[in-house]
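Note that this complex is displayed minus one protein chain, with the remaining chains in position.
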Amino acid sequence: MDIRTVRETVYHWIFAALAFAALVFLIGIILILFKEAWPFFAQYSVTKALLGQSWYPTASPAEFGMLPLIAASVAVTVGAMAVCVPVGVGSALFLHELAGPRLRAVLKPTIEILAGIPSIVFGFFGMLIVAPFLQNLLGIPTGLNAFTASLVLGIMAVPTVSSMAEDALSFVPASFREASLAVGATRWQTLTRVIVPAAGSGISTAIILGMSRAVGETMTVLMVAGGAAVIPRSIFDPVRPMTSTIAAEMGEAVTGSPHYHALFAIGLILFLITLFFNIIAEIVSRRFRLKLGLGR
Amino acid sequence: MKLYRLFIPIAAIILAVLLFGTQGFAAGKQITIKGSTTVLPIAQAAAEVFMEKNPAARISVQGGGSGVGITSLIEKTCDIADSSRKIKDEEIAKAKTGGVIANEIPIAMDGIAMIVHPSNKLSALTRRQIQDIYTGKVSDWSELGVGKGKIVVLSRDTSSGTYESFENLAINKEKVRPDALINASNQAIASTVANTPGAIGYIGHGYLSKKVKAVTVDGIACTRENILSGKYPLSRALYMYTNAKPTGDVKAFIDFVLGPQGKQLIEEEGFVGLK
Partner (left out) sequence: MNRTDSNSHSSGTFVGCVVGDSEYGKCTPPSPPPGLRGVILNAKWNKITEKLGFALLWLCMAFCLFFLGAILYFIVVRGAPAISWEFLTSVPRRAMTRGGVAPAIVGTFYLTLGAMLLAFPLGLASAIYLCEYSPKNVSVNIIRLSINNLAGVPSVVFGLFGLALFVKAFGFGVSILSGALTLGIMALPGIISASQEALTAVPQSYREASLALGASHWQTIKKVVLPSALPGILTGVILAVGRVAGETAPILFTAATFYTRDYPTSPLSEVMALPYHIYALMTEGTHPDEQTSIAYGCALILLAMVLAISGIAIIVRGRQRRSYGT
């Protein structure tokens, strides 16, 4: 074994070790979340926490019913998807089918710019421009509500869904399209009945990842969703999703207090939700690739 | 491209500058002030003027709410906690277990003003009415005889000392209705009320402006005289808490706030200086 082989082996092992950093960090996050959230669940039963309807963490006795927060996150995410899926998939279809190469060369970077805009800027824009506009337009008591939050959040998620959906569409073999057109289908029929179903799993992955993004977004909902910890009865009610609860209340929770652990418990739930989405997306995307014969 | 060869030396230089080059600035210790958003304008204005007069002093100011300030004091992550409410007994106890003795220093008087949109016909409220609105018994402006429409109730989040004071003075420690819009600061409530015709909220006296309309409480207006004399029902003191009696830079700053220049700043920001 000469020095060169030794050196090569050393390098190999160094890189291998460093590559596991991502895994180490992920495990670290899981461990810390569990460690800090556990005291809460030890004291407070899981069902009471998840289904309780009163979130009054600083009352005495404190109440930690998380249902309004969870319901708010669900409402805002569903609303965001209602905006994001049509616009995102529609844009992807547009770029795939209707945009010539020059138009595409202009529009793709434009969507990337939208992707790069920080969430705080979206929240800022939503709070100062969109909310008052909607308030005046629709005559509702306040523009800071689930509807506005869904709208802004949906637009935020569009680049994610759009670029992934477009990738999925481009993987569909050209022969599908050619065969369809050859039998006389219109471009639209080809698009909706042949290409989109073929890219279905890929588009589903895109949507799932978009949902994951929407549920995890903090600053936008903090500034736009209104902040009332109550289960929304209408889309125009102010709400307080899980993320903004953590961001708003962490500062005042004394380390080690029940409130502190409760907030970590919310963080844990949030993490599990996004983990769940990611796993589903992984499974779907694997099936997609197998189906199209792209191998692993 | 041999650019990456430059990377390591550049990184080293930047690191060196970061760690060592700027140490020259560090003359005095940094004073960290955290807490009430009501007291924030006072703390910030005072910090600015104080630093101008004492170039070696370094002060960092944050808001977050009285709860954040007191928590930080307990955890020794700040030197001065601004608070618009008195420290609670359990907080004093918790501080003691951590070796922190909460030293209370009143610095100003403040009144909690009840505000509505300028177009609102309301001009007077009783404490009973405030309680009914905020606990959910009254939900429509027509029940108060001032037009129609849902009352958009604004409140502060639980870390707010203003909220705690309001809870004690105005609604008898009952729970605020769950559909109240939670805002992070006095300013947030003021802005929202200014933009929402059907809204009602409460803010510190220092945040009153022409954009909102203050109503009388139990017949008494929220003015400086009424606050100082104690006639205004929703009056309260503003505090700065330190760990034991302040020394050194912290003492100098507190003395400044309590001195004539500090009083002037306090009055300028819309609060009431102590006699």
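Going in written order, the chains are labelled A and B, and every chain counts its residues from 1.
The definition used in the following text is that contacts are C-beta pairs under 8 Å (C-beta built on N, C-alpha and C of every residue); 3 or more make two chains touch, one makes a residue touch a chain.
Computed from a predicted structure; not experimentally measured.
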item	value
Omitted-chain contact residue, chosen from B:L40, B:A214 or B:I266	B:L40
Omitted-chain contact residue, chosen from A:A49, A:M66 or A:M127	A:M127
Subunit A residues that touch the omitted chain in the full complex	4, 7-8, 11-12, 14-16, 18-23, 25-26, 28-29, 32-33, 35-36, 86-87, 89-91, 93-95, 97-98, 107, 109-114, 116-125, 127-129, 155, 158, 162, 176, 178-189, 191-194, 197-198, 209, 212, 215-219, 222-223, 243, 246-247, 250-251, 255, 263-264, 267, 270-271, 274-275, 277-279, 282
Positions on subunit B where the hidden chain makes contact	1-4, 11, 14-15, 18-19, 22-23, 25-26, 30, 32, 37, 40-41, 44-45, 47-48, 51, 58-64, 77, 183-188, 190-191, 207, 269
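We take it that only the chains that are shown with their structure count from here on.
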item	value
Rounded Å distance, subunit A centre to subunit B centre (Cα mean)	34
Partner subunit B, residues of subunit A touching it in the complex	54-59, 68, 132, 135, 141-142, 144, 226-230, 237-238, 240, 248-249, 251-255
Residues of subunit B that touch subunit A when the two form their complex	64-65, 67-68, 71, 74-75, 94, 149-150, 152, 157-159, 175, 178-184, 192, 195-196, 198-199
